[in-house]
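One structure below.
Only one protein chain is missing from this complex, and each of the others stays in its spot.
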Amino acid sequence: MEIAVLVKPVPDAETRLRPDAGGSGLDPEGVKWVLAGYDESAVEQALLLKESIPGTSVRAISYGPLARAEEVLRFAIALGCDAATSVEQPAGAPDDPLVTAAALHLALSKRAVALVLCGKQAGDDETGLVGPALAEMLGIAEYGVAVNVRWDAASSALTLQQSVEGGLVRVRASLPAVVALQQAWNDPRTAKLPNILKSRKAAIERMPASEVSSAIATVQALAARRLAFRLPPPRTGAKMIEYKSPEEAAERLVRILREEAKVFP
Amino acid sequence: MTGALALLERTAGGVTSASREAVGVARTVADGGAVVGLLVGPGGTGPASGIPVDRLFTVEGPGLTDPSTAQYAALLSHAATQLGVARIVVPGTARGRDVVGRLAVRWAASAATGVTDVTLGEGGSLRITRPVFGGRASETLELPGPRQVFAPKPHAFSEPSAAAAPAPSETIALPDGFDKLPTRGAEGFEPTAGSKGPELGEASIVVSGGRGLRTPESFRLVEDLAESLGAAVGASRAVTDAGWRPSSYQVGQTGRSVSPQLYIAVGISGAIQHIVGMVSARVIVAINSDPQAPIFKVADYGVVGDLFPIVPALTKEIRKQRGLPAGPTGSGPG
Partner (left out) sequence: MVDFALTSEQTSLRDMARKFARTEMAPHAAECDRAGRFPDEIYRKAWELGLMNLNVPTEYGGTGLALFDQCLIVEELAHACAGMTTSIIANCLALEPILLGGTEEQKHRILDPFCAEYHLASFCLTEPSGGSDAGSLKTHARRDGDHYVLDGEKCFITNAPFASLYTVFATTDPTLRHKGINAFVVSRDTEGVLPGKEEEKMGHRASATSTVRFEGARVPVANRLGADGEGFSIAMRTLDQTRTPIGALATGIAQAAIDHAAAYAKRRHTFGKPIAEHQAIQIKLADMTQALRAARLLTWEAAWTIDHGERGSLESAVAKCFASDAAMRVADEAIQVFGGYGYMKEYPVEKLLRDAKLAQIYEGSNEIQRIVIARELLQRYA
């Protein structure tokens, strides 16, 4: 079976955030683009499934400016994905989850993919909408956020585990389906150096911007318009509780939580 | 076109607090029109009594005890079309967020999640604000009309006050082709050993412990504190990496992102990878022996000192204030 895993380039977590000149988005100057954290969990899950289901191949798909998308695709290949497709973001296309879903739909509608894995949300815009929107476009099931996906060879079915209050819900997924990953059961693997070297030379299938433009034309009208990008006022540092004994510290803290912060249950 | 539709998600005997928050937000975006609640599945309208909606739609059918996101999306777009409303507010739970994605496509609406502020914009648009980059920044977006669907961020809006009388309710029919939609396929539930608290991602209070706890046994101090507050338990990666607690406890860049009303960090230094997962909490308290620990930079309140006497004293004080029996009821071994 073929598994597709959606990978998004996002600014590295240590990026120093700054609004751009227009004040409506992130200043891309000096930003290092890396594979989104939850997407890395999705890649790990895809590779674990590939290792447990004979005849499975994994294709990584990324939508974005070409250079960035290809960089995360090479990373996915270095981790063990078999193939990659980059869906080029047309210049001026809005950054909106519905537009992204439509672009990825173009890449997916052409292949018989049994399972689409993605991260629960990307570390930049954190919408979590691409997976469900894509599922609706493909007309297939979508099972929400899973912490683990297992292949049951006896019944040829996928079992997901989802974290809910007090435990885990087990869900039997029928394919084709979209599943979002929260954190892989196992930590995402580290790419081996020789595989990184090989991934630099791997062929990447490209969907050119011209084709993508027409695929996203209709949803583009729904895209949100960015008005402002702001940094929160810097936290001024903690107000320190003065105390002479642990009991006094506890008493004072509880009083503050109740009377000043108003968060005491 | 005024009015708004809000999805009410059932829980045992009631609806989720996120549903009540959604109703409150729906009032803001209804622009003077009616706020209609949609309650799905068996269980009667009891759970919705006191929810301040103007009308209540209910729908029943096979398999609707635990609907799939596809089913929710179909029901919502069906109800909205019937009502002629152009705005749908979905509770900000994990499932709610997925419903937004499907519904946006199905109903051809602009969409957003994690909304912390919303006002009416020009020409039928909405202006919404939402945190991005784990709360390290926020963006303001214009969601174009004619249709919008969005989910508020949990705890970002207060719950509306309860209605005096139940709203008139009516049952709506299932849309055509409903039986062909994917169902949810839930099969079983496996309780997590020892974890009785609320789900980490949705809890309104989270207590997290770090390497400062020193041993897996003393991590119990954090769990006891959480129990006294009815809070969920989290951990830094130092703790999950060392295997003191499972990785599902991890808060941060590669763990869970949480945005509770109150986050208490015990013996956590405040590495950037941890901070991105909790910085959007409304109030942050840090307990750490190192006055220079970076966690104090993002905390609102700090206690500098040895956690080993302070945390039990705090647990005791909280139990006293909340009228709970003195000793913890025992969440760990024994």
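Chains here go by letter, A and B, matching the order in which they are written, and residues are numbered from 1 within each.
By our rule, contacts are C-beta pairs under 8 Å (C-beta built on N, C-alpha and C of every residue); 3 or more make two chains touch, one makes a residue touch a chain.
Note that the structure is predicted; figures quoted are calculated from it, not measured.
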Residue touching the undisplayed chain, where the options are A:Thr190, A:Ser210 or A:Thr236: A:Thr190
Contact residue for the chain not shown (choose from B:Gly124, B:Pro166, B:Pro246 or B:Pro294): B:Pro294
Residues from chain B at the interface with the omitted partner, ascending: 238, 241, 292, 294
Touching residues on chain A - with respect to the absent chain: 34, 71, 74-75, 78, 190-197, 199-200
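FYI, only the chains that are shown with their structure count from here on.
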Touching residues on chain B, where the partner in the complex is chain A: 68-70, 73, 94-95, 97-106, 108-114, 127, 131-144, 182, 184-192, 195-202, 204-205, 229-230, 247-248, 250, 253-257, 261-262, 272-273, 276, 282-286, 296-305, 309-310, 312-314, 316-318, 321-322
Interface residues, chain A side, partner chain B - complex: 11, 13-14, 17, 25-26, 37, 97-98, 101, 123-133, 135-137, 140-145, 147, 159, 161, 163-174, 177, 180, 182-183, 185, 187, 219, 221-232, 235, 237-241, 243, 245-247, 249-251, 253-254, 256-258, 261, 263-265
